[in-house]
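Omission of a single protein chain aside, the complex is shown with its protein chains in their original locations.
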Amino acid sequence: MTKEGGKRQATGDISILIGGKAGDGVLFTGNILARLLKRYGWWAVTYRDFPSNIRGEPTRYFVRASQERIENRRERVDLLLAFDCEALVRHMPALNSGAVILCDGADAAILSHSLSSEISSFALPLRQPAREKFGHEIYKNMMAIGALGYLLGLEIRPVEDMVRDLFLERKGEAVVEANLRAVRLGYELAQKGIPQEKRWFLPRFPHDSKIILMGDEAIALGALAAGCRFFAAYPICPASEIWQWLTPRIKDFGGVVIQVEDELAALNMVIGAAFAGARAMTSTSGPGASLMMEAFSLAGMAEVPVVIAHVQRVGPSTGMPTKTQQGDLLQWIFGSHGEFPRIVLAPGNLEECFHFTIDAFNLAEKFQGPVVILIDLDLGQNLRTAEFPLAEGWTIDRGKLLSPAELLKIKPYKRYEITDDGISPRVIPGTPEGIHLVESVEHGEDGLRSEDPDIREKMMGKRMRKLKAIAPDLPPPTLFGFPEAETAVIAVGSTRGPILEAMKYMEKEGKPIKFLQLRTLWPFPAEVVSRFLQKARHLVVIENNFTGQLLALIKSQVIFDPALKVEGLRKFSPDNFTPDEIFRGLKEICQQ
Amino acid sequence: MTKEGGKRQATGDISILIGGKAGDGVLFTGNILARLLKRYGWWAVTYRDFPSNIRGEPTRYFVRASQERIENRRERVDLLLAFDCEALVRHMPALNSGAVILCDGADAAILSHSLSSEISSFALPLRQPAREKFGHEIYKNMMAIGALGYLLGLEIRPVEDMVRDLFLERKGEAVVEANLRAVRLGYELAQKGIPQEKRWFLPRFPHDSKIILMGDEAIALGALAAGCRFFAAYPICPASEIWQWLTPRIKDFGGVVIQVEDELAALNMVIGAAFAGARAMTSTSGPGASLMMEAFSLAGMAEVPVVIAHVQRVGPSTGMPTKTQQGDLLQWIFGSHGEFPRIVLAPGNLEECFHFTIDAFNLAEKFQGPVVILIDLDLGQNLRTAEFPLAEGWTIDRGKLLSPAELLKIKPYKRYEITDDGISPRVIPGTPEGIHLVESVEHGEDGLRSEDPDIREKMMGKRMRKLKAIAPDLPPPTLFGFPEAETAVIAVGSTRGPILEAMKYMEKEGKPIKFLQLRTLWPFPAEVVSRFLQKARHLVVIENNFTGQLLALIKSQVIFDPALKVEGLRKFSPDNFTPDEIFRGLKEICQQ
Amino acid sequence: MPAIKNKDSFSRKPPTWCPGCGLYGILEAMKRAAVSLQLDPASMVIVTGIGCHGRFPNYFLSYGFHGLHGRVVPVASGIKLVNPELKVIGLSGDGDAYSIGLNHLLHAARRNLSLLILVVNNRVFALTQGQASPTSPRGFISISTPQGKVEPPLDGLKLALGAGATFIARGFSGEVDHLAFLIERGLNHRGFALIDVLSPCVTYNKINTYDWYKKHIEILNQHKSMPEDLNQAWSWLNREDKFILGVLYSATRETLEEMILPDKRKTIAGLELRPEVEKVMALMEKFK
Partner (left out) sequence: MPAIKNKDSFSRKPPTWCPGCGLYGILEAMKRAAVSLQLDPASMVIVTGIGCHGRFPNYFLSYGFHGLHGRVVPVASGIKLVNPELKVIGLSGDGDAYSIGLNHLLHAARRNLSLLILVVNNRVFALTQGQASPTSPRGFISISTPQGKVEPPLDGLKLALGAGATFIARGFSGEVDHLAFLIERGLNHRGFALIDVLSPCVTYNKINTYDWYKKHIEILNQHKSMPEDLNQAWSWLNREDKFILGVLYSATRETLEEMILPDKRKTIAGLELRPEVEKVMALMEKFK
């Protein structure tokens, strides 16, 4: 971003960073800003970097907005709002040339001396005026919005609408009024201290075709759309948003959410509900996922359709509960005891979060077993802008679930009937003439325990066969870029966005790339991957973890040409990948 | 086995099958017979096939004895003892020509009509005389031993010694007397009904250089030898034998075994004990292993040395608790959330069960993390004969565990000090000047929680580096057979024995094989496997499961030559592999 | 008109428990209660844990779910919540309910969801061949306690009372009629009901035999009113000389299903699922 004369050059892509301490309302401020920018018709995305501590430790929050669709923050920012001087110092290295800093703190002016001439810093008193004028520090956040509004050249109307939307319903007119005054005060303070030529003037576009939300919310929406009417879960970062969003809303759909005592109860309860006929789901993250491994195997054996959303955070163990990672890719594929069919879907953006959740329920009922939706904190908890609606019309397919009338045609009814596709007609308890047993122990067609080797073999075959039957319904990998490129990238989940952006930069440098986004991790799309690799000379597997789990998975399922150069581009620090990093990484690899 | 004149030809290898119902004492009878044959200086092995039900369902028990070392039952048997006619009918297909049947049941004689002339059947009344003469059916088992003794031409003295060993200490002279009478009665009844020429006359050899036991017991012995002094566990088939054997014996070593409320408690308690300075262990099977996944990750993150023995049974879910399988090979390698160093050892015979348990404790303390000993029910619960002693002298190496004196030289002490090999000196609580924090959350060298990306990267590096440091201490794969053979077999665990036997048969047919027994599953011995495969044209991975987990693991870690023909020889019915099956399988594959 | 149910209406196949096992008495009592209430087998679901007791649905005819060790209560809760019209019975063991599964039991008691949980308390881990359980008596010699169990036995009813269960009772599998009476009451109870059934394991528990129990039980005479006194229940439960048999506490408070389910007339399991495009779109709009 450069400036020219008294006004900045028009920009199509701006990055803002808000820094402060947990408890400062950084998240709140950032969220409002992101929504505002979206209402300006821009594609806004956020990146939250919070400590797992309620108050006092440093936090940062990126808001990026662009006129083109984007999925991730960039590394460097144009505008820094620092709630304290510590944040100012901490984030200086992230500033672009031409950047502006707003800082609440007396030393802000002093600190600004150490800045390069390309960067300008302004003291913006927030806390003190908030306390003085409104009796509570909390108003500093709305003041910050006002100041940012001034600096970005936003019109006041959308800001005011936003405030009303936020507070009117739950807090009433008085609160709205106070907040509007805070916005205005922030605007004025900024106006006083910051010269015109430091301002951006973001153009406004129609925004109605877009929505802004988190992946967790997209999954929750998908669950409602899919007919999920029972949700049991135990709180855990970063997955609680899914069911917490659902809690007040599912009633309207005739369903219920229940917070239970632990993750063992959560999945077992969901299994009970699904067995009894509801579309049922749970969600969790690392430690909770490990606790669900036993019941996961039960769903596979008993052939009960359940959906589990797993939002990955940094491990191992408690790890870093509020940071992102793709460190649990293999857990649902090779974890748990014994062998049973399972499906692992891995959405890479908001639309896929929504869509794959619907798919998950259809798949679960069609193949009668557990389906996992695997995302990470980055995709789950950060706000991103997507097309409205996330999808247009969807169907509910309950598979071989027999109505009482259909059941009457079958006699005797056998819950685990051995069929060509391995899928046995299902009946829910309460149905007359459908009485049966569901079993965690190896069993015959009638559900009765059996230790007969022949039955064992048939039943294993039957269960595993179901994955073949369901294969055509699984989301296939998506191919991006230049199919003839020699450099092939494979990745999954949230890295999709930054990879696509990095590919553009690579293209500009004359380095074509092809990229296969895996969307079903299991059953593994071995054929598509083999074909994708056929003419490649170089494979780069990009993933947000240490050991290269995705690469190990690919290798375990596909035989490589030994001439293929295989590379892993990995990151296991507690941040997501930026397009910049991937671009640098790919460039380096391509130069080898 | 053929007969000649009035006496059978001498045999060096005999297989006996005992069939009946759960509650019949089949296990008891078989165990005594196996021990007897071992005391005769033979190599005895057993195979138990029991229902997961206390009474009433069919059971069978193989006892095989050979003058050469063997590890597994054969498919067909020479002698069948049937506690009822149902067992007779059920097991007829398993009989070798020349076989003899003893059956307790009135219809035995009738049934024998349907037999081929090569097989002879005799009614042997057991239940009724037991009840009449001794007032309790239970004596039928000792009578059966007497009858078998007659038929095998055993001397009476070792049988009597055995009875005394069994009962004298715990039950007293009267019970010994009654049982001896039962033995004699059985002998006499057999003598009356069975002509001389049907008898074998097994020669007797010195037996003192051998012992007979289960893999579970060998692990328990190894634990004592290794200095394991704390064991917490929850009952589960087929792993309870380990700690149940230890319970009355560990006191003598100053230790304790505690049965806890569930598997979550078991591993967490073991982690607490290990943190506090004890060598501590737990054991489990499938469902319990899944429940331990969360604490497994904790041990990795907190860097606490623990040992977990997992004895595999048939899954998924509750599956078939009393049957064998290798269906959980990948669970400890790729299961659990997050990424942390772990070691998975896979013993293939009794000596390895003992030895690797000692290794496991040394490794755990040297690399400071969780070590898993992975076997299966076949190896864990069946009796096998091994050389005495299982090992001759072993060491205890506690790694970087600082004494109070050593500690005083280090200041300030940092529990998670970043070192070249990744291993940080350890101090146990209670040590003055050693105060520290052990953390499940990402942390700095001092153990205090940290979310600094730089520290995160260093700590991940530090932890994962430990596996490299410990690599030379890991049990390497063992190579058997003809190093130049084109057909290469890879397998792990209990399949070792039947593979070695099948290789002999292959050799006789002029088909040389080479076989690599993996003994450390993780970290994976990729280099050795690559070298092993270099000149092979054919790879056969033999494993006791459906999906080919070992093959997937190998593929994930080693790049194959595309010309290599890869084959899986698998079995997922609830029985172990016999040498016969492997022989047939290999022959077929080699003919392709 | 539905056919009149008799005991055969609830028979699936003959049990293979050890002859003399207390589970036979429980099976019989359950059938008597079901007949007496004229229940429809298709409207009952029995959820069991892992243990000898877990085989129950193989012998009792109704819908059945044989799940995991210790997870009877959450599975049963999931079923009940999505279909309160079903009679949901959890049949668990002393190991299943009081060792590995205790947490779920107490939270269900707190929630007061209408489930009937029967614990087959044979005071031993039977299926795993005889280890001591939390309810085994002090001094109990078993494969896991060769020197005798050291801790005093746990009483699940005391805990459930403390957790807020609205119906607790104790029965004995040797007193089939009385047990059938308790089961009937439990099945009719609105809210969470727990029945602890003292039940001999003839194979692994040689201490707590039928004879032993005959000397150590006292049956309350209570065919009329049910006791609703916390202190009375507490003191019955603290009797050291005898097990007091009967309904020890019975009270009413709003049930979980009444409090959280959105629609009294429609079960969740019975909902006809539609994509609900409009309603979902309206929610999506809110993200604009």
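Going by the order they are written in, the chains are A, B and C; count residues from 1 in each one.
The definition used in the following text is that contacts are C-beta pairs under 8 Å (C-beta built on N, C-alpha and C of every residue); 3 or more make two chains touch, one makes a residue touch a chain.
From a predicted model like this one, the values you see are computed outputs, not experimental measurements.
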Displayed chains contacted by the hidden chain, counting the whole assembly: A, B, C
Chain not shown: contacting residue from B:Leu152, B:Val176, B:Leu189 or B:Met269: B:Met269
Per the touch definition above, residue among B:Arg8, B:Arg74 or B:Arg279 touching the missing chain: B:Arg279
Omitted-chain contact residue, chosen from B:Leu124, B:Leu221, B:Ile423 or B:Ala536: B:Leu221
Per the touch definition above, residue among C:Val75, C:Ile89 or C:Leu106 touching the missing chain: C:Leu106
Among B:Leu81, B:Ala99 or B:Ala295, the residue in touch with the chain that has been omitted: B:Ala295
Contact partner of the left-out chain, one of B:Leu126, B:Leu202, B:Ile236 or B:Leu390: B:Leu390
Hidden partner interface residues of chain C, rising order: 99-103, 106-107, 110-112, 134, 150-152, 154-155, 158-159, 161-164, 230-231, 234-235, 237-238, 253-254, 256, 259-260
Contact set of chain A toward the excluded chain (per top definition): 23, 52-57, 234-237, 240, 243-244, 247-248, 259, 261-263, 287, 317-318
For chain B, the residues touching the chain missing from this view: 38-39, 207-208, 210-213, 217, 221, 224-225, 227, 229-230, 232, 249, 251-256, 258, 260-262, 264-266, 268-280, 294-295, 298, 302, 388-390, 393-396, 398, 428-441, 447-449
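To be clear about the criterion, only the chains that are shown with their structure count from here on.
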Computed distance of Cα centres, chain C from chain B, in Å: 37
Residues of chain B engaged with two or more neighbouring chains: 52, 57, 287, 317-318
Where chain C touches two or more other chains, by residue: 50, 55, 66, 68
